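These notes are about the structure you will find just below.
Note that one protein chain is taken out, while the other chains of the complex remain in position.
Right after this comes subunit A.
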């Protein structure tokens, strides 16, 4: 199992199985797949308890202040690039597509896996090993802690 960076730094590709792709596919293993009702499913308590309907919400004072602060401390010129050139790939999809949709709709259930693996304070023993996985897997994801504050908010 390998994660091979391709064409610059903004991509990782995982092929086949193995533990290093486990983090991103965990949600499939836990939440998707064939269900056979007459069989008994083992307890997933340690994971499911953290499956919160966490909305990354855009309509709250806390979020507004966080964005304002982020803008205030931004170095406006450094690293500014041309706007994303998605239209080259998808034609006019963006314009005709979602531009007009309702605002702040990046929302929904945060997947069980990310939640449970990134939770840091839970002492549930079910979590011990998944967390171990998370530490290994999270490094290349380059998440920034600042983003996590938005998770607290609900619409």
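Everything below uses one rule, namely that a contact is a pair of C-beta atoms (placed from the backbone, for glycine too) under 8 Å apart; a residue touches a chain by one contact, two chains touch by 3 or more; residues count from 1.
Simple rule for what comes next: contacts and distances are computed from a predicted model.
Chosen from "Amino acid/amide ABC transporter membrane protein 2 (HAAT family)", "Redox-active disulfide protein 2", "Cytochrome aa3 subunit 2" or "Gas vesicle protein", the protein name that UniProt gives for the omitted chain reads "Gas vesicle protein". The chain not shown here touches subunit A at positions 6-19, 21-22, 24-36, 38-44, 46-47, 54, 56, 58-59, 61, 63-72, 74, 76, 79-90, 93-94, 97-99, 101, 103-111, 113-115, 118, 126, 129-130, 132-133, 141-144, 146-148, 150-151.
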